[in-house]
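Note that one protein chain of the assembly has been removed; the remaining protein chains are unaltered in position.
Chain lettering (A and B) follows the sequence in which the chains are written, and residue indices restart at 1 in each chain.
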Amino acid sequence: MTPNSEIWARLLLALVFGGAVVAFALQAWRLYRLMRLGRPDAERFGVYAQRLRDELVVYLGQRKLLKRGYVVRGLGHALIFWGFLVITYGTADLLLAGTLGLRMPGVDTAAFMWMVDLFALAVLAAVVVALVRRRFFPPPRMIVQLDGYIILGLIGLLMVTLFLFEAAAVGGKLFAAGAPVPPLASLIAPVFAGPSAPAVFAGSWWLHVLTVSFFLAYLPRSKHLHIVTTLPNVFFRTTRPRGALRKIDDIEQQEHFGASSLRDFTWKQHLDGYTCTECGRCSDNCPATSTGKILDPKMIILKVKEQLLHEGDALLAAGDQRGASPTDETITAEELFDCTTCGACVEQCPVTIEHIDKIVDLRRYLVMERGEFPPQAQTALRNLERSGNPWGQAGPSRADWAAGLDVPTLADNPEAEYLYFVGCAASFDGRNQKVARALVRLLRAAKVSFAILGVEETCNGDPARRIGNEYLWQTQAQATIETFGRYRVRKVIASCPHCFNTFKNEYPQLGGTYEVLHASQLVAELIESGRLRLRSDGALKVAYHDPCYLGRHNGVYDAPRAVVTGTPGAELVEIAPHDHERGFCCGAGGGRMWMEERKGERINSRRMEQVLALEAKPDAVASGCPFCLIMLEEAAGTKGVRERLRPLDVLELAAEHLETEKS
Amino acid sequence: MKLLVPLKQVPDSTMRIKVAPDGKSIVTEGITWSISPYDEYAVEMALEQKDADPSTTVSVVTVGPVRAKDALRAALAMGCDDGTFVTSDENAAPLVVARALAKFVEQKQPDLVLCGRQASDDDQGFVGPALATILGWPHVATVTKFAPADGGIEIWREVEGGHEVWKASGPALVTVQKSDKEPRYASLPGIMKAKKKELPELALSSLGVDAAAPKIEVVKMETPPQRGGGKILKAADGDAASVAAELVRLLRDEAKVL
Partner (left out) sequence: MKVWVIAESKLMAQKASELRRVSLELVAKATAFGDTELVDVRGPERYVAAPAVDALAKKAEADKPDLVLVGSTPSGRDLAASLAARLGWAYAGDCVDVRPGEGSVEVARTMYAGKVRATMRLSLPAVVAVRPNAFPLPKTPPTDFQAQTVAAEMVPQKLQFVRFEPTKEAKAGVPLAEARVIVSGGRGLRGPENWKLVEELAAALGAALGASRAVTDAGWRPNEEQVGQTGKTVAPDLYIAVGISGAIQHLAGMTQSKTIVAINKDPDADIFKVADYGVVADAFAFVPALTAEVKKAKAAA
């Protein structure tokens, strides 16, 4: 190559790649400006050590891709991703060398060349597998679009051209003698050893560079932008506890409530949209989607993003114009109220998208600003407002379940160590009253000092918050905090995970900080420490159903299981693969307890099928949540299996095995 | 169209009612008060007309003690335009209330007055028909729908087997059985706006109504035995017929529902 033509080549490369960079930057700038239509979001900053750690684990480590049930597929992605990183390093070197004549450190070592070649081969293989899978065995929830083929094609082309120019360089002896050469490419180098080597090299090298440039320019309009946006999306992920919804500050001063416009989402919620890879793992694990409801969590994210891309420019130009809410446009109320807020989507999303927040923000708009939401949910909230519980039962009958048990109230015994917050379900629902009575027997047997609020107890507001009435939640929560304050409550036991969750994770937002235990945690500890003595009552196989607000939202997986395994004679059966973090919702979360479920298969029926399909043939299915119990009872009754598969609460299981009680 | 809904605040339907020690009144401590359900249907029916034709105004008025202001605010939060509070003591005579409302209606001159079928405290269902009678206005009972029609208002009255459709050519009064839709859920902006709204207050005495009314007094109140204190009959094998006969007797002679 003459010096002159080399200068031209450098200029041409600078022009091509520079053009791609400019094209990328212009599009990225637009996306950034659209994203900033969203509100500021203070909770995205601080705790940087944790954010960096997340980055290493989730982004670089691909941890969330390698979740149970997705290991092989996840590994395929991880290979492409890691290969992409290594090869991008090589590409950077290529471009630097080709324009400025500079080299990246380490690229001419044998080790790096091994890495490049091995990864390139792996990537090529993964791309082929991915292409075949997409074409012939598409995963059910994945949106297969041209975009995916283009990207896979580009990656494949990059690998092919890489091997080609490497091989031509080796074949044409373009490497200095004795210097390390790309090991795998060398194997095919003899094919290119002829006089055509320089031409093949130049051709494939330019094709490679053009592909890289095109890739860069194309990226912002592709879902594959996630290779860039995942970086900030993981970094700025929320540090709120999973079970805590965002508080609306100064709610009485607000003009708008929830997502009344694209401007009401935070910028991070828009970044979520840019980051969605449309992989569909959220949909795959969504109890609503998988039982034939309209809701598909992925589509919520994508529809908001689509609207932003369509209307965002006009909103930017219009200055203070608010624009429509996504629920006025593409997202129906039915979709939003299909959600049980079980958190399976959030748990599974490889790029840490926060689906529930978006759904609840949209619900908040419908409920608080518009007053338009499912009538049964309206009834539940109206009941809650007027009678202090979503079932509209008379407040003074709240402590009827304890009749004859002589349970002290805090008014009787202000010195009690624990407040047992019974919750509406165990207070009013006949089936769950038995669970409350079981807990009382356990606490008595272990000589735990406790008291209840009695008729002073009222709903803590949780259903209102899930349904989208933040105002009602705040009102109820403040009243509850006041009552707790009056009795100087410090330790709270809840037998309901929904109560537990809101006390533990959400009450601190209003200044109510307590030591909160789910009853199963305390009981497990009492068994462990020997304060509770249980006896065997014959062998019993107990399947454990993870309540979402105990498991996924709070990571309490072990305590309720420990209650089962701590019960002599009881054998724990996992409802595999839908156990622990992959637990399948009973269908009653997110306010669904009080709504109709008419479309598709009933969620509790699906859950019961999963239990019935177990080879271990459990005798009982135990949970730690009143709503789960109601749903499991209903499904067991409808399927006519109650005689052989008894739904119960782990507290009942323990209480029935108390040494002091006859079987 | 100008609509007026007189409403009454009563113990919420989810409340458990306890009789006071005097045996003639109820314990009001701890009671959540709401708009009487049929009045709430009347509000909803009026607001549906306002949804259909935004030039409609919906006014509400109540006669009652200070706490009844909350009922007006609740109606305003649902979307009513204005509310007037007529102060009276706790147990104003129904006839006096009707007379006071009549004065107010004469001032306000609505095209249609919508009353709930009955207030779910005394369950009398007196004030609506009485108000129409005092005003000399035509009225229709157990109404489920109305709509503006050529030169008047068409009114659907629920009767066995269907609906009678009546047409009022001048101002009229209806007592509402049920609205097409369940009463709407108040939006938060609606609640906030209602909180700030002026509520004009009138003293019952300032309306210049005749305070004389026939004497109607409660001499005794009692709550039926608690649910669950019910009679349990056990039908072992073979005696189904005799238990069934006993149940029929109880339903006919004791519960008087057959």
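Going forward, a contact is a pair of C-beta atoms (placed from the backbone, for glycine too) under 8 Å apart; a residue touches a chain by one contact, two chains touch by 3 or more.
Just so we're clear, the structure is a prediction, and the values are computed from it rather than from any experiment.
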Among A:379, A:475, A:565 or A:610, residue touching the chain not depicted: A:379
Residue touching the undisplayed chain, where the options are B:52, B:203 or B:248: B:248
Touching residue (missing chain; options B:95, B:114, B:176 or B:202): B:95
Sites on chain A contacted by the missing partner chain, in the whole complex: 376, 379-380, 391-393, 425, 428-431, 594-598, 602, 630, 633-634, 637-638, 640
Positions on chain B where the hidden chain makes contact: 10-11, 13, 16-17, 19, 26, 94-95, 98, 118, 120-126, 128-134, 137-142, 154, 156, 159-170, 172, 175, 213-224, 227-228, 230-235, 237, 240-241, 243-245, 247-248, 250-252, 255-258
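Keep in mind that, in the parts below, only the chains that are shown with their structure count from here on.
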Interchain centroid distance [CA atoms averaged], chain A/chain B, Å: 48
In the complex, chain B residues that touch chain A: 12-16, 18, 30, 32, 34, 182, 184-192
Contact footprint of chain B on chain A as seen in their complex: 251-252, 255, 257, 367-373, 375, 378-379, 381-383, 386-387, 392-397, 471
